[in-house]
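Presenting subunit A:
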Amino acid sequence: MGDVKLEHVSKHYDDVTAVDDMNLEINDGEFICLVGPSGCGKSTTMEMIAGLTIPSEGKVFIGDREVTNLPPKDRGVAMVFQNIALFPHMDVYDNISFGLRLRNYDKEEIDRRVERASEIVQLGGMLERMPDEMSGGQRQRVAIARAIVRNPDVFLMDEPLANLDAKLRVHMRTELQRLHKELDTTIVYVTHDQAEAMTMSDRIAVIDSGQLQQIDPPLVCYNEPANLFVAGFIGSPSMNFLDGEITENGFVSTNIDVEFDPANVGVEVGRDVTMGIRPEDVYLVQNERQVANPTHRIEATTDVLEPMGDEIFVYLKLAEEAHADLEEASVAANDQLLMSVSPDSDIEEDRDVEVVLDRTRVHLFDTETGIALSHGIESTIQASGPADAEAESDD
Partner candidate 1 sequence: MSSETSGVGVGADDAEMKRGPLGRWVDKAIKNPDRVYRAMFYVATVFFLVTTLFPFYWLLVLALTPNRLITNMGLLPKGFQPEVFITMFERVPFHLFMFNSFVLGISTTVIVLLIASLAGYVFGRLRFPGKSILMLGILAISYFPPAAFLIPLFELFTGNTALSIGAVTISSPDLFNTPAPMVLPFSALFLPLSIFILTTFYGQIPDGLEDAARVEGTTRLGALFRVIVPLSAPGVATAGVLTFIAVYNEFFFSFLMNNGEASSWAPIVAGILKYQGQFDTPFNLMAAASIVGVLPVAVLVIIAQERIVSGLTAGALKE
Partner candidate 2 sequence: ISTGGGDDNGGGNGGGGGNGDDDTPINTEEPTEEITVKWAADTRVADNEDAIFEALRNAGLPDNITVEIVAGSQVTDNRQAQYQQWLSGGRQEPTLLMMDSGWTIPFIARNQLQNLSKSLPSEMTSAIEDEYFAASVSTAKGTDGDLYGQPLFPDFPTMQYRKDLLRNAGYTDDDFDTWATESMSWEEFSKVTKEAMEANSDVQYGYTFQANVYEGLSCCDFNEFMTSYGGAYFGGRENLFGPVGDRPITVDEEPVLNAIRMVRTLIHGEDDEHALEGITGKIAPEAVLQWTEEPSRKPFTGGDAIMHRNWPYSIVINGAEPTEDNDQTGFGEDLGVMPIPYGVTPDEAMYEGTGGPVAALGGWHLTMNPNATDAKKQAAVQVFKAMQDEQFQLDMFEIIGWIPPRPSLLDSERAQQVPVIGRYLDALKVAGNNAIPRPVTVVWPQQSGKVSQEVNNAMAREKAPEKAMSDLKSQLEQIEQSAA
């Protein structure tokens, strides 16, 4: 019914390729988040699923029908638009009930549904307002209500919560999840909010420059990013990257060395690699005991502190390790490391500290191609194995 498939779909504008040979299979009832940098082709992908944009190449399937050239109304999709697109000449009630009225639902049914949808988005009592009499967030909620009053096979939501405050977002998030469970509808969801993507979706599709980079359950994307792009994109603040080289002793760079047996992790010696480590996997030596398998201690100086309330981001300047044999090229920006600590930690700016990394959380990428070589360098003690992840992503 509601499964969506894109087969070699591309969309070219005059001089821009918005979507580039995209293959995407979304199962019936699945909740998929599309994430990626601004302008990477998320909205275009949605529009092609909705039928608003006809692909330059490739085919689109919904259910078992090819719908590539089918008009939107016959595709059984509902959509929340990034630009909201309320009908300015209709009040909230008419905006929300538009699709139902088109389908000649009877008055009571419409009333009932509009009422429910407007409660979900907390717009009760505003049904008679015109769009230009509402705040940005209220408009966005109308747009959401307009989509959810219907019972489509597929929901397409393009940044539906962008204009809402944190509290309402959390509320809407749970409501959407409840709706998803209740209706068992496929949802394709674009968001730039990591928390949303992580908590709501069954799988996340990471897109860059119109190309699909990885599509996997959120934690797999987080813990085992397929490549440098995904690793850098997922997670906020971003993963730390250090360029270096594989030697017989493990990873060597201008500032950090990490010892391991290259054979164990299956990376040949001499390769240029980039090591990745997330801020929360960097620990002060005081907290070393929290880490089962730490690296050797790394000396650093704290630079800026960014208190966030529930955590503090600490920018570290790394001391240089002595590796005259490393080429100049790969040295750049290698001396910074971001670390997150809990707000009650006893830390100040401009102090010398020692940190350790969680070896199980160290990622290695091929510097040239960006492809992930290894997640965790002591393969035996990994938190969630890639085997599990693959199993999950198969269903």
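Here, a residue touches a chain if its C-beta (ideal position, glycine included) is under 8 Å from a C-beta of that chain, and two chains touch if they have at least 3 such contacts; residues count from 1.
Basis for inclusion: all candidates are chains of the complex that A comes from, given by their letters.
All of these numbers come straight from a predicted model, not from anything done at the bench.
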In-complex contact of subunit A, chosen from 1 or 2: 1
For the subunit A and candidate 1 complex, residues of the former touching the latter: 47, 50-52, 71-73, 77-79, 81, 83-89, 98-99, 102-103, 130-132, 146, 150, 156
